[in-house]
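Of the protein chains in this complex, one is absent; all others appear in place.
Let's turn to subunit A:
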Amino acid sequence: MTYKDILDSLPYSEPFLFVDEILSVSEEAIKGTYTFQPDAFFYRGHFKGNPVTPGVILTECMAQIGLVCFGIYLLREETISKKTTFALSSNEMEFYIPVYPGEKITVVSEKIYFRFQKLKCKVRLMNEKKELIALGTLSGMILNANNLK
C-alpha cells in the first residue's frame, strides 16, 4: 500500500480534510503533515479578529492522520469498503502552544493497541520548530455499516 493509496482511501474532503502528506508508516507508528490554510473557515470565528487554530481542529487533524490514515494502513490486508466508517471513541489531549494560520504541523502517532477494530494510539503534534504543540491519547473504532454503534 502506497502513501497515495492511504490518502485516496480517506473519507474526508474540503473543508474538513486535515492531511496533506504521509511521511512514514509501519505496523507501530505513522507520521504525517498538514498545513493550515490561512483562509480556512474556522479562522473567521475563532477568534474574532485573532485567528488561532481551534483545539478541536488540532485534535481532528491528529485523529485523521494518527487513527484514520494509520487504521487504513493497518487494515490493508482486509478490504476497506465504502461502507467502512471511522468513529472517534475517546480522546484525552493536552495542548501546550497555539497554532496560527499558515503553520505546517507534523503528527506522530504510536500504536498502543489495535484489537477487535479498536485502534488506540499515543499521538503528538509538533510545529516546524519541532516544538510540542499537543500530546494525548486517541481511540477510534473502524466500523462496518451494519454495526454502527
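Everything that follows uses one rule, which is that a residue touches a chain if its C-beta (ideal position, glycine included) is under 8 Å from a C-beta of that chain, and two chains touch if they have at least 3 such contacts; residues count from 1.
As a working rule, contacts and distances are computed from a predicted model.
The protein name that UniProt records for the chain not on display, among "ABC transporter ATP-binding protein", "DNA helicase", "Acyl carrier protein" or "TonB-dependent receptor", is "Acyl carrier protein". Screening A:Thr84, A:Thr106 or A:Ser139 for touch with the missing chain picks out A:Ser139. Of the candidate positions A:Ser24, A:Gln37 or A:Ser90, contact with the hidden chain is made by A:Ser90.
Counting the whole complex, the residues of subunit A in touch with the unshown chain are 87, 89-90, 113, 115-118, 139-141, 143, 147, 149.
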